[in-house]
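Only a single protein chain was left out; the remaining protein chains are all shown in position.
== chain A ==
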Amino acid sequence: MPRPAPGQGIKVNFITREGETVTVEANEGESLLDVARANDLDVEGACEASLACSTCHLILDDDSFSKLEEPSDEENDMLDLAFGLSDTSRLGCQVLMTKELAGLTAKIPSATRNMYVDGAKPKHH
């Protein structure tokens, strides 16, 4: 899908794993997963939006979350397997952008910590 002309799209904020807020623009009807991918944000979509994984898990702001319809049972089944599940968790592939959602903020949850890289290392022999 072509990207919206600057200023013409629906504004979406992503909070990256590093904590940085990135504001991008979405087309109407585009999923949050597609918006993230189109903007090179680090959101996976392993099963390609077929509701068979939770790799596009995003945490939405309360207000935007409440504007959306309830997730389907199938989406909830996959969310139950997501890392860091929260009350406002959704699968990015299932949230389609509308004008009402302008200004939505989606946090990309970190999947794992790496103690080896970030923290104390095992001793070296």
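Going forward, a residue touches a chain if its C-beta (ideal position, glycine included) is under 8 Å from a C-beta of that chain, and two chains touch if they have at least 3 such contacts; residues count from 1.
The rule is short, and it goes like this: contacts and distances are computed from a predicted model.
The subunit not displayed here is recorded in UniProt as "NADPH:adrenodoxin oxidoreductase, mitochondrial", chosen from "NADPH:adrenodoxin oxidoreductase, mitochondrial", "Proteasome subunit beta", "Probable glucan 1,3-alpha-glucosidase" or "Exosome complex component RRP41".
Seen across the whole complex, the unshown chain contacts chain A at 44, 46-48, 50-55, 57, 73-74, 76-78, 80-85, 111-117, 119, 121-125.
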